[in-house]
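All protein chains but one are shown at their positions in the complex.
Now for chain A:
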Amino acid sequence: MIDAFAKPELRDLVRNFTRREIVPHLGDWERAGEVPRDLHRRAAEVGLLGIGFPEEVGGEGGDLIDSIVVTEEIIQSGGSSGLIAALFTHGIALPHIVAGGDRDLIDRFVRPTLRGELIGCLAVTEPDGGSDVAGIRTTARADGDQYIVNGTKLFITSGARADFATTAVRTGDGLKLLVIQGFTVTRTLEKMGWHCSDTAELSFVDVRVPRGHEVGGIHTLLAHFAAERLSLAVQCYATAQRCLDLTLAWVRDRHTFGRPLASRQLVRHRLAEMARQVDVARTYVRHAARRVASGELLVTEVAMAKNTAVAACDHVVDQAVQLHGGLGYLRDAEVERHYRDARIMGIGGGTTEIMNEIIAKQLGV
């Protein structure tokens, strides 16, 4: 069987890029609370930002499988899910603009973002609720050929650095997505993990937006959730794989009572269980991803994929910290960062409970 995910050249490129351009600086970016704009330009130069976007809009071509390979390889080479969130926010901010097809918007927002010159974000969640997307309160009132937007968005990834926000708003004609520039960053939020990824509260006060900036409605929004959820699922099993790798190296090295940890049956069985969960998650998520990449509209399986991968990740990062002992609790230990970063996975992009609601609905209950 040909492995669609093999892609040795792409993996090589991403591994080299991660080791040279990301790993040496990640600690600094975690402390700074954000990644520098320069990183976006560098990633764009080698084509990483444009992967999965068609060449007609300034992308590099390639499909969902290529994007997944990039995500896997960044994390498994020493990057992190937080880094992915920060550097690839355009993966959730741009697809709606691309799908809308407006040349002017593509030239002004999509191309420069894929060149690493602009940063975009996706603003859906509000202080009053995130899971209930239909309950959005930010309003856009039509005024001639403009909308006047008022409201607040919370937990917006890359919001503090963003030049524009693809924003979900309520209009007289239902929920719409608008590309908006004139918002204010009211707060940068401090978090448990994902420290290198800035998260912001955005305020919109009488922001005037041309009506031409409309790039779809609730269906567009929901349609692109699949890719976001799959990406998070990939981050989960890649993080788990990385933690397993780090733990394997550690237990071979670490001796207690005169023997390597790896020689203890209890430890060996824990490692086996970690490996099993990683492999099951990877296999299932990749399977769902292949179906989505070939054009199927999957919702339930994507929800199952996310929950499967989140559970595997939660288990493995916890075990990784435990097997590292005291070191695993220190800021310098990579597993400590993954442990904190992993906690968002069952919350962002639709919570585990919301995924289960989707699955239950499919079951007819």
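Please note the rule applied: contacts are C-beta pairs under 8 Å (C-beta built on N, C-alpha and C of every residue); 3 or more make two chains touch, one makes a residue touch a chain; residues count from 1.
In this section, contacts and distances are computed from a predicted model.
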| item | value |
| --- | --- |
| Choices "Sarcosine oxidase subunit delta", "Dissimilatory sulfite reductase alpha subunit", "ABC transporter permease" or "Electron transfer flavoprotein subunit beta" - which one is the UniProt name of the chain not shown | "Electron transfer flavoprotein subunit beta" |
| Residue in contact with the excluded chain [from A:I22, A:I51 or A:L244] | A:I51 |
| Contact partner of the left-out chain, one of A:N16, A:T184 or A:T283 | A:N16 |
| In chain A, positions touching the absent partner | 8-10, 12-13, 16-17, 45-48, 50-51, 60-62, 66 |
